[in-house]
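In what follows, a single structure is set out as structure tokens and then discussed.
Note that one protein chain is taken out, while the other chains of the complex remain in position.
The chains carry the letters A, B and C, assigned in the order they are written, with residues numbered from 1 in each.
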Amino acid sequence: MKKKIVNNLSQLGPLIGLIIIVIILGFTSDSFFTMNNILNLLRQISINALIAFGMTFVILTGGIDLSVGSILAFGSALTAGMLASGMDPMLAVFIGLLAGLLMGAVNGLIITKGKVAPFIATLATMTIFRGATLVYTDGRPITGLSDSFSFEMIGKGYVFGVPFPVILMLIAFAVLFFILRNTIFGRQVYSVGGNEEASILSGIRADRVKIWVYSITGMLSVLAGIILTSRLNSAQPTAGTMYELDAIAAVVLGGTSLTGGRGWLTGTLIGALIIGVLDNGLNLLNVSSFYQQIVKGSVILLAVLLDRRSK
Amino acid sequence: MKKKIVNNLSQLGPLIGLIIIVIILGFTSDSFFTMNNILNLLRQISINALIAFGMTFVILTGGIDLSVGSILAFGSALTAGMLASGMDPMLAVFIGLLAGLLMGAVNGLIITKGKVAPFIATLATMTIFRGATLVYTDGRPITGLSDSFSFEMIGKGYVFGVPFPVILMLIAFAVLFFILRNTIFGRQVYSVGGNEEASILSGIRADRVKIWVYSITGMLSVLAGIILTSRLNSAQPTAGTMYELDAIAAVVLGGTSLTGGRGWLTGTLIGALIIGVLDNGLNLLNVSSFYQQIVKGSVILLAVLLDRRSK
Amino acid sequence: MNDQNLVKMSEIDKSFAGNRVLQNVNFSVQAGEVHALMGENGAGKSTLIKVLTGIHSRDGGTITVKGKDVIFSHPKEAEKQGIVVIHQELNIIPHLTVTENMFLGKELSIGKTGILRKREMQTQTLESLKRLGVENIPPNETAGNLSVGKQQMIEIARAISTNAEMIIMDEPTAALTDREITSLFKVIESLRKQGVSIVYISHRMEEIFQICDRITVLRDGQYIGTKPIKETSFEAIVKMMVGRDLGERFPERSSVIGDTLLEVKDLARDEWFEGINFQVKEGEILGVAGLMGAGRTEIMETIFGAAKKSKGQVLLQGRPLDVTHPRDSIRAGIGFITEDRKDEGLVLNLSIRENVALTNLKAVSCGGWVSNARERDLVDDLIKKLHVRTTGRDQEVKSLSGGNQQKVVIAKWLGIEPRLLILDEPTRGVDVGAKKEIYHIMNQLTEQGVAIIMVSSELPEILGVSDRIMVIHEGKMAKVFKRGEADQEKIMHAATGGE
Partner (left out) sequence: STESPGSSSDDESGDSDESIKIGMSISTLNNPFFVSLRDGAEAAAEEAGYEITTADAQDDSASQVSDIEDLIQQDIDVLLVNPTDSSAISSAIESANSADIPVITVDRTADEGEVVTHIASDNVEGGEMAGEYIAEQLEEEGDLVELEGISGASATRERGEGFHNIVDELDGMEVAAQQSADFDRSNGLNVMENILQSNNEIDAVFAHNDEMALGAVEALESNDLADEVVVVGFDATADARDAVSEGRMDATVAQQPELIGEEAIATAGQVVDGEEVDEFIPVELELITE
């Protein structure tokens, strides 16, 4: 009984960290607690959060995906290319997401069938997909996208005053949360990460679970990329560089263990909020960019120390 | 008996990969097999190899160090700053290395005493040390280093026709190889990575071993930074960005397991050679930079697939 | 009961990397019988089971199930044919709850949607646990927080809830104490009555005679024979297993008991245990008995410095022993053979040599350099002394059989030449021959004046080797018996809290 409460408390670690940061920022910056800024902040984190949701699945199975940024870039470029050539926006988005799914599946296949460690496999595909993006775009941004209202909506729209990317993020969260908690697939994700051999002995096709997990992450990365493309009205060949680190940081800040089998999606959302609030707050406070890095690193460290747990 | 051979064969995986790459490059580029190019290549890899040697120790204990590039930058800047202010070169180098050791120890302390996962701990210090470097240098390169012969020697010198950085790399390799294979400390590194709890119950102070391992890596990173500084005649605040990925790739390409406890230093040297030979060869062949990334990623993947093993 | 074989394995061959582990093995099980599979550590019992259920592919031979030839490529296929295994190595996912573990790989869902029926699964879990008499395991508890014994009960519950026709139990009782074993046997009995076949692998001879109908013995990967249990005896089985007579199970003790070496005064640690007072003398073996979860392991960990005490004092030769890290105890001459060899005893990826050297790094090195020669001598000496069955000192301990792994753990602690050796369940999963060797080593040590504390859940063993027996009940000392004073009943009585 006592244990349970302690357990829940330790899960609260990241939340407490977030609340403290928010309170400090609320006191030091007038603009922080305006409705406008909060919506703005949520829209900013939606990109990282979407990627980090996928990354949570990957990390729960004991893997890691360094290629998310490159998948994002390739998917965005592809979608933008199709839009620029006049394709129906929804079809272009659909094909883009499918491409993300496929790139993720490639990661999954290399890792499971090729038996390559996830770190090195996705490090390699990170480079390959980035190269492919550069080749596809010839190193130039793709602009002149359609003026389609529906495509503009994705990144710039509002529904009842809430930015559309935020809505997308919340829908993704709800769906993935449900999958992780209430479906067989969710169970399998946890068990493969907790003890792969035992899972296989119990009849779980661990390879399939992993391939799906990377595929989902690929698709979510492209979704994030499409939001970005819509917001920026163009696709950048260099988009998404280093996004993997922010996504992994969000997952781990949220209390998910890098060794797999233990973690929760809510934590990832909190982790993404911590990072987003920090970036936003440091901008609002006009902290010099050199010191920003020091502050950001230290705060992340403090947030994790609050939630001190071994491995 | 037979097992031993199989084992050794699987250890040969990365070496075979390297040999194949070298043969292909030998056929496609006239300049590849010149003595000059080989020495040049070795000098280029020395930076990554030195960092990767330290990373091997870290990964063997089951950890990871993302902060190596930032430690390199800070150590270089500090050393360059002292040199520029006219300090005795050897003293400056010594203090720089010591600073590296300390930064590494900070990583180790956060990980062991703070019980923070190595990934997130060093992700945070990566940001912090980079910020500190930017603050220290005000975002500008430090130039006007002393004209001291001994300092120039470190990066640009030759001994019996062999570049001095290569000699440093080989000495470091020999010493570390010996430590890993023939000392109590080396044994402890393997056992802590293989099973931390069992090691502690066998009387090994696992925390100490880890702190040392990060400290050594910090020092080696600064050594690499000093070579870089000497070669460039200046210290760059952005030096070392993304070096962690190359170092980790070298270690894993060399067959060391990211879960700890299993691996060898020779493999890391081979891994660093694979990466270095690739970079060099692609330059020699004047492959367009877009395609370079695709080729590099694919070759790394192939090299690992040759050495297929799970996790 | 009909005479038809449910499963028949004929002339099975299996090699691992050139090492022949099974040669022409025959094994058949009839419907509704409890069939014991016996053999020394490394004889190939677990491998045979893994070949049967498709975890390992066979190199030769045939397998028929209900008269039909089968080749399973995955344990799930065997399960479809009604064959379920409780593996020797625990297959619990530590971060999942009891219910989640129970339904791993066969979750109940709403139709084909993949949406879980959580409530239903929880109810069924409770029922299965009740059937085994362990309703005190909460279905929502994280499995990793439970003791090894409870985890084992979950696995058993999982297996019996499948309506299988044949359940294979590979050393199910190694981590259980008498109470759980009794209820397990009751379940086995009722399963048998329902016509379910049980293959039972165990190194605890008493159990074999208690529940089995027939017995098959393997030795060195070869089939030795199959006999009805009624036509055989303890000695005969041992002879089939070992190939020779073993003599007395517990060797004669002849050590001279000397001065007090270790004295524990009023030791306590948080909510785990309190008021622990005892002494161990040089040359003495103190047996520590108790039920699963009584806190015996925790007491030993605390003495050894692997956990912090909250109260009390430990004296070694009259001087206070203040340890903050196992390293300090090792320096003071204390060795600790942990109960869980996989998680706490061995570094599985390393070789025998490196594992044995781990506690002896100082001794085999000079100024920080490990001397290969000294290390070789020490390790080879211990391998020989303990009869570790291995291809050589450089074999990875991972690929050793369970019993031989246990011997490596013992070897690494003998190396330090301890004055006090604490053994926590030292013969768990160890075959009769090896057990005797371990007792023999304990005797030899005491003859040299070493004091020994042995925690064990096997009462015959406790009674057979101890000079004195301390019984722990729920973190408190229940009783201390002298040699000859105690019997199984008295110990059980004290262990369950009776006066």
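Just so it is clear, contacts are C-beta pairs under 8 Å (C-beta built on N, C-alpha and C of every residue); 3 or more make two chains touch, one makes a residue touch a chain.
Please read these numbers as outputs of a predicted model, since none were measured by experiment.
S.K.: Identify the visible chains that the left-out chain touches across the whole complex.
M.R.: So, spelled out: the chain left out of view touches A, B.
S.K.: Kindly state which of the options A:21, A:47, A:250 or A:299 is in contact with the chain not pictured.
M.R.: A:47
S.K.: Identify the residues of chain A touching the omitted chain, counting contacts across the whole complex.
M.R.: 31, 34-37, 39-40, 43-44, 47, 133-134, 137, 139-141, 143, 149, 152-153, 155-158, 161, 228, 231-234, 236-239, 241-242, 279-280, 283-284, 286, 288-290, 292
S.K.: Touching the hidden chain in the full complex, which residues of chain B are there? Just list them.
M.R.: Spelled out for chain B, the touching residues are 29-32, 34, 36-37, 40, 44, 47, 134, 138-141, 143, 156, 228, 231-234, 236-239, 241, 279-280, 283-284, 286, 288-290, 292-293.
Going forward, only the chains that are shown with their structure count from here on.
S.K.: What's the minimum number of touch steps needed to get from chain A to chain B?
M.R.: 1
S.K.: Specify the chain pair with the maximum number of C-beta contact pairs.
M.R.: A-B
S.K.: Where the CA atoms of chain A average out and where those of chain B average out, how many Å apart are those spots?
M.R.: Roughly 29 Å separates the two chain centres.
S.K.: Which whole number of Å gives the spacing of the CA centres of chain B and chain C?
M.R.: 44
S.K.: Give the residues of chain A touching no fewer than two other chains, as numbers and ranges.
M.R.: none
S.K.: Which chain C residues touch at least two other chains?
M.R.: If we look for residues of chain C contacting two or more partner chains, we find none.
S.K.: Could you list, by residue number, the parts of chain A that touch chain C in their complex?
M.R.: So the residues of chain A in touch with chain C come to 3, 7, 182-187, 190-191, 194-195, 197-199, 201-204, 261-262.
S.K.: Could you list, by residue number, the parts of chain A that touch chain B in their complex?
M.R.: 66, 110, 114-117, 119-121, 123-128, 130-132, 134-135, 138-139, 245, 248-249, 252-253, 257-258, 289-298, 300-301, 304-305, 308-311
S.K.: Spell out the residues on chain C that touch chain B in their complex, using ranges where they run on.
M.R.: 17-19, 304, 306, 325-327, 329-331, 336, 338, 343-350, 354, 357-359, 361-362, 365, 368-370, 372, 391, 394-395, 412
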